[in-house]
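Handing you a structure now.
One chain of protein is taken out of this complex; the other chains stay put.
The chains carry the letters A and B, assigned in the order they are written, with residues numbered from 1 in each.
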Amino acid sequence: MAYTIEQIARALGAEAAGAPDIEIDRVAEPADAGPRDLALATKPEYANALPLGAARAAMLWEGADWRALGLEAAIMAPRPRYAMAGLSRMFDTGEGWGEGVHASAVIDPTAELGDDVHVAPFAVIGARARIGAGTRIGPHASIGADAVIGDGGLIRDGVRIAARVRIGARVIINPGAVLGGDGFSFVTPEVSGVEAARSTLGDQGDAEAQSYARIHSLGSVRIGDDVEVGSNSSIDRGTVRDTVIGDRTKIDSMVMVGHNVVVGNDTLLCGMVGLAGSARIGDNVVLGGQVGVGDNIFVGDRVIAGGGTGILSNVPAGRVILGYPAMKMESHIEMYKGLRRLGRLYADVADLKKAVIKPAKSD
Amino acid sequence: MAYTIEQIARALGAEAAGAPDIEIDRVAEPADAGPRDLALATKPEYANALPLGAARAAMLWEGADWRALGLEAAIMAPRPRYAMAGLSRMFDTGEGWGEGVHASAVIDPTAELGDDVHVAPFAVIGARARIGAGTRIGPHASIGADAVIGDGGLIRDGVRIAARVRIGARVIINPGAVLGGDGFSFVTPEVSGVEAARSTLGDQGDAEAQSYARIHSLGSVRIGDDVEVGSNSSIDRGTVRDTVIGDRTKIDSMVMVGHNVVVGNDTLLCGMVGLAGSARIGDNVVLGGQVGVGDNIFVGDRVIAGGGTGILSNVPAGRVILGYPAMKMESHIEMYKGLRRLGRLYADVADLKKAVIKPAKSD
Partner (left out) sequence: MAYTIEQIARALGAEAAGAPDIEIDRVAEPADAGPRDLALATKPEYANALPLGAARAAMLWEGADWRALGLEAAIMAPRPRYAMAGLSRMFDTGEGWGEGVHASAVIDPTAELGDDVHVAPFAVIGARARIGAGTRIGPHASIGADAVIGDGGLIRDGVRIAARVRIGARVIINPGAVLGGDGFSFVTPEVSGVEAARSTLGDQGDAEAQSYARIHSLGSVRIGDDVEVGSNSSIDRGTVRDTVIGDRTKIDSMVMVGHNVVVGNDTLLCGMVGLAGSARIGDNVVLGGQVGVGDNIFVGDRVIAGGGTGILSNVPAGRVILGYPAMKMESHIEMYKGLRRLGRLYADVADLKKAVIKPAKSD
């Protein structure tokens, strides 16, 4: 679907300049842009590539001289990265799944589907499940018994939503994500070596090796409104209460959320983050790629953790952390500098020993 | 399904107190518990929340004064966490899939199904596969040719069990897990830079850049009895022999087990553990979240590794380890303390240099 420059600018609340009637089919990087593309040149260094393409119009930074860039029209936004949100929504062509309920889907007669629900081929919807209006269920998705999904959701192919999971409105679940796998909860008949090593910080004592008994997951998973979950991520059921993801929280691909975890609102969990059982993560937190949080650990509001951080103890609100084990980012940078110079330090100390303890012939 | 306090206590081998006939529908946390729930208040601090709910009965710690807590009945177990195993089994309501073989399932005529096998919609069972009595196969699961699954198993939705995989009895495989992906095994025509860097510990020499030839995985995967595998985990096929998981070993969500790996009995692999090709893990081992084990590495019986540990060399039996690279947990804690004080150490050495080498004006 095509939009004019004027229509796009109005939709974004941005300023249009030049020919308002140029029609745009899609957005493109400057070098790839054709005459019906809107080139994204939101910084001067990106605009350098405009001559490599054939764009007549571009999204530019505020105050850019679009004529000097050889363009016929431009859209200028005060925060172009934010304008990209609206722009990308306009030009999203979707999954191409079609409409309605496919004849092959297996839908329990007791399930309730809202208006305009799409169900793709081979989807399975269990007993008493409720799917909100306008929600789209992809191919091979399975929705368990008594699960609830709000309005306007997008459940992509092969998503697994287990029994009793409750999901809010406008949620996007990417392919292969699992909501409601069993929690990893086992117990030995007697106190185990792990329990001993944890209390002694390293000594597992003489506990007998034992086999594990399973603690079944009686809780389920509860997901707020406007949440996204990335491809092949996994959110486990709680043991007694539910595992909870707050409103507007975004979860990247291949993130693992353990049983009983509670994640707040407006939080970002980047790719491959792992949250062990009963961890609690606050609001407006950002955990970078491959961050790990230990079981029962508390991470306060507005904490930011750099990629790979291993969080093994509680983190107060507002802290910016890095490292394994995690420390304040400033401390980590200092420590890392110290580590890089460690060879020099050893040499200095050896020199000092020679100077001070000369006669003693230290080894 | 409801049970009386007396029935529950008898099933758990625990002590009942108070009114034995109170009927219980489910278990709940104290603050959420209604009059037909068994509140879980297994420590005094949990019992504090009982007044927030409406429980008439609770599971308590041994010797607790249930009357003083305002209850009409109580169950007391010497190790309440262990009693939770039996209790959670009694109240597990399952996946709600129904019974029998769904008409949509595609089952090869040469496959053999035991008594009371359930096959959910759209499951696929390949040629000569054998499914043990009472095993339940979820929606969209695919079982490859010649695969064998023992009795009483639970294979949840979207699980992939490849050709020739053999699985023991009473196994639980969570949604999206893959058993029998191909091993990651490639070879270059000549000695590669990686082979050189490994033998020199850092110098890849002047090996030519080369393309890779594929080594096909001729082995499969063998899983013992009473094993669990978490959501979206992956266990690769062996190259010639099988990749092996021992009896009663529990694997969490998003764990990766490479080709030719052998894991012993009664071992726990927590979330996001990664075992590279040909690693060998002993019995009664516990690897915490995000632990990595290098290829061909041996980890002895009863080793415990804290979260995020990177195991790049062999670990003798019984050791408790932490860190990247892994070291004894005590050593790691000492080292970490030293790291935190490194700035101070640099300052001390600078002071010493000034004091000792005053006239030399060292830089």
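To be clear about the criterion, a contact is a pair of C-beta atoms (placed from the backbone, for glycine too) under 8 Å apart; a residue touches a chain by one contact, two chains touch by 3 or more.
Computed from a predicted model, the values in this text were never measured in an experiment.
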Per the touch definition above, residue among A:A11, A:A54, A:V194 or A:V349 touching the missing chain: A:V349
Per the touch definition above, residue among B:V101, B:A317 or B:L345 touching the missing chain: B:L345
Sites on chain B contacted by the missing partner chain, in the whole complex: 106, 122, 124, 126-127, 140, 142, 144-146, 158, 160, 162-163, 176, 178, 180-182, 184, 186-190, 193-194, 197, 201-204, 209-218, 232-234, 236, 239-241, 254, 256, 258, 272, 274, 276, 290, 292, 294-295, 310, 312, 324-325, 327, 331, 334-335, 338-339, 341, 345, 348-349, 352, 355-356
Chain A residues touching the omitted chain (full complex): 26-29, 32, 40, 79, 81-82, 84-86, 88-89, 91-97, 102, 104, 120-122, 138-140, 156-158, 172, 174-176, 228, 230-232, 248, 250, 252-254, 266, 268, 270-272, 283-284, 286, 288-290, 301-302, 304, 306-308, 318, 320, 323-324, 328-330, 333, 336, 339-340, 342-343, 345-346, 349, 352-353, 356-357
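Criterion: only the chains that are shown with their structure count from here on.
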Centre-to-centre distance between chain B and chain A (centres being mean Cα positions), rounded to whole Å: 23
